[in-house]
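Apart from one protein chain that is not included, each protein chain of the complex appears where it belongs.
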Amino acid sequence: MKLSKEEIIDLLKQRGLEVNDLYPTQISVIVNKENLINHLVYLKSIGFDHLSFINAVDFIDEGEFELVYHVWSYTNKVHVLNKVRIDRNDPKIPTIVDLWEQAQFYEQEVHEFFGIVFEGNKDLSPLFLENWLDIPPLRKDFDTREFSIRLFDAKPNGGDR
Amino acid sequence: MDAPSYMLTKIAEKDDLAVYELFFGPNHPGMHGNFGYVLEMIGTEIVKVRPNAGQLHRGFEKLMEQKLWVQNIALVPRICVVDPDPNEVAYCTAIEKIMGIEIPDRAKFIRTITLEMSRLTSFLMGMGALGAALGLYTPMYIMTADRDLILDLFEWLTGGRIYHIFNIPGGVRNDLPEGWVDRLNKVLDHLEKRLIEYDKILFENPIVHKRLKGLGYVSKEDAVRFGLTGPNLRASGNPYDVRVDDPYAAYAYLDVKVIIQEGGDALTRAVQVRIEFEETIKLIRQALKLMPEGEVRLNLGNLAMLKVPKGEAYAKVESSKGEFGYYVVSDGGMKPYRVAVRGPSLPAGLLLAQKHLPKMKIDDVAAWMGSLAICPPDIDK
Amino acid sequence: MIEILRVFLFGFFAIFIGLFFMGIGRKIIARIQLRLGPPFYQAFLDVGKLFSRKSITHNFVMDLGMVMSLAGLVATMLFVPIAGHTAIKTSSNLIVIMYLMAIGYLGMAMAVAASGNPNATIGVSRALTMMLGYEVPFFTVMLGLIIINGTSSLELIANSQAGSILNWNMIKFPLGFIAAEIALQAMMGEKPFDAMIAPAEIASGPMVELSGKYLGLAFLTHAVSIFVETAIIVNLFMGGASNIFTFVLKQFEIYLITVIIEAVFPRFKIEQAVKFLWTVPMSIALLQLVLIVF
């Protein structure tokens, strides 16, 4: 049963979600933390079976993290960006590992780079960085140039060795 | 000097067969790229696997927030060395989506041609690496020799052999130099003749069949559920291709044949890459025929001062390894607010490793990785 | 005294020819792969360089094992008739050769297992299983020839084929030759039977921990093994030549076949290799045996 983008938008609007139509094949949906899981379950039921990506954006001046769950439907040919806002000081959000198993690694990565805790995810150990004591690097208040100059004494214009 | 790095450490005393730890580690001849698995083994059978990623992590997403919009185009192809063009195209398409501009048709076709050529080089490297993992070095050398012919064409067109930095928001940097197209046709004819040799030495080789049959089986539903994309997805029977589902560049004008095979094991994936290689050659010829005249890029003024309006977009490109996705968020400034990159090899490299490796013997690991075309840099980014 | 000098001469001759063959083999493979390939004396340069390097040893067993592997193979070489004259004449040297060949590989296995590297132990277990694999068909073929010639002395078998090419064993018993050829491929550890030195899987197996002089010794062992195995095949099937030059030429033909096969085949997994060796060449050898006996 192939749904057109407009039908999907109406379906989501009926569920009381704020939807805006970005591009011919892309729509974005604002979801709040509580009904994220059953929203994704609903999406999965109407054909969105490919979780392509989970990533986070750090809106430091609004003091919030925005988690974006990219979901694509092979049948309806529509891409949905589910955006969830969580508070920056205690970043917690339920895990979706039991919906898609590859979410485990995306969540591990987001945890490592933003410090967002995914409740229910069994293994949030660091994936890429080793022996990392500073604040999660992808946060806006982490300055990578300063870090590189202090630790590796990098010279801004390559400098003379 | 302490004992060598792969220590014989007893992890668990499991019915008196000592489980020992073997680093199928970063600098291992069978490993493609700088990536590693810590394998806990009994004898030659793997019991548990822990991926040891991160050697190639350069923090692209952080670096991109420090650089201007145009500077990132030099940074972006370095994410996947084997297949650099999809990154540039995805990044530029995302920016064009936010700015809501439409690049001229000729630029679309040039983008498609460079994408498909980069796909050819990546397939050649992939097939060669698969042969090398099985111990057959001859096709690797022959295929790299043919790959150099395509790299020469890239060098002529863009000035760079591997990193082309050729796409910019609004089109491509320069038009095709004259004489370039018929040299491309000559190279394509040469490659088509070469295919017969590749078949004889690699794809019809009885021992290759014996080694790859049934290795790393992924069923049709699992391939979708685990988020596999690209040739790995189609080799398990799912007819999905980003170029058809969500066309970008000039793919709307071309008819892209989606090839699927029922099989899902390593051998089918290898044959899938081989057939798609042939299909890509036909696609380039088609694009060359339909390419209109006209200028190659929009005039967006001084690109260094480019200001992308506030907004966000996710652009997908079908690279040789799968779906390369760029999620770009802009706050209207001179620099991107956030760029997130979705690499195609993460589900295959990390998730399938947990599923397939534990029952596998040590001698299939390199072949298993070669068949899934795992490209570690796009896991670590 | 002369006897000892003669033995040394044979030893160096074998090493020289073996390294020479390896150099040319690498050049042929390179040409097949559209490459220029190293100069033909490359193997000598490699061995020279390796012996000039410092080497890291783990324990005494490793040193002993390496020397034992080279000594074992050179000992085997002494019993093989080369163009009519052999270093040590015995009446039934085929049996002795069969026994001594195992010594060389056991030495290597002992040395490498002592190095404590899991890759090495896997490589050694593969090498020994492979040995199990190729020895069964090879000995059946030898058995066939011993029965037909009524003697197990290699010289008499070689002389029985003198005269025209027609009465070479290769022509009289083609099946036996094919089976021996496949077994030879495995004996020399060339693809498709080189599961023990599989760089892509176990980082060059037994040779993982060998550095400097040990790697040099391993190179020499491989060179002598090439010489010995091709010499056996030449004596058994191509009637051992009268003078040295034709003997070496015949050896090179055999080595050429193995090199070309090596360039075109990937490697078997170890259990596939042994299964293959025990089915295909084994059945040919048995067929040959049946033909001979009746």
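Each chain carries a letter (A, B and C) given by its place in the written order, and its residues are counted from 1.
Convention: a residue touches a chain if its C-beta (ideal position, glycine included) is under 8 Å from a C-beta of that chain, and two chains touch if they have at least 3 such contacts.
In this text, contacts and distances are computed from a predicted model.
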| item | value |
| --- | --- |
| Chain not displayed: protein name in its UniProt record ("Malonate decarboxylase gamma subunit", "4Fe-4S dicluster domain-containing protein", "Lipopolysaccharide export system ATP-binding protein LptB" or "NADH-ubiquinone oxidoreductase chain B") | "NADH-ubiquinone oxidoreductase chain B" |
| Contact set of the excluded chain (shown chains only) | A, B, C |
| Sole residue of C:S69, C:Q161, C:Q185 or C:S204 that reaches the chain not shown, by the stated touch rule | C:S204 |
| Full-complex contact with the absent chain, from B:L22, B:M41 or B:L56 | B:L56 |
| Touch residues of chain C, complete complex, unshown partner | 26, 30, 33-39, 42, 45-46, 49, 53-56, 199, 203-204, 207-212, 215 |
| Hidden partner interface residues of chain B, rising order | 1, 4-5, 25-27, 29, 34, 52, 54-59, 62-63, 66, 74-75, 78, 81, 141-142, 144-145, 148, 160-163 |
| Hidden partner interface residues of chain A, rising order | 115, 128-131, 133-137, 141-148, 150-156, 158-159, 161 |
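Note that in this section only the chains that are shown with their structure count from here on.
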| item | value |
| --- | --- |
| Chain contact topology (line, ring, star, complete or other) | line |
| Chain centre separation (chain A, chain B; CA means) in Å | 23 |
| Separation of chain B from chain C, taking each centre as the mean of its C-alpha atoms, in whole Å | 43 |
| Interchain centroid distance [CA atoms averaged], chain A/chain C, Å | 60 |
| Junction residues of chain A, two or more chains touched | none |
| Of chain C, residues touching chain B in the complex | 29, 32-35, 56, 115-119, 122, 125, 191-192, 194-195, 198-204, 209, 263-270, 272 |
| List of chain B residues in touch with chain C within their complex | 1, 3-4, 6, 8, 20, 22, 28-30, 41, 44, 131-138, 141-142, 145, 201, 205, 207-208, 210-211, 361-367 |
| Residues on chain A engaged by chain B in the complex (per definition of touch) | 22-23, 25-26, 28, 49-53, 55, 57-58, 68, 70, 72, 74, 77, 79, 81, 100-102, 104-106, 113, 127-130, 137-138, 142, 144-145 |
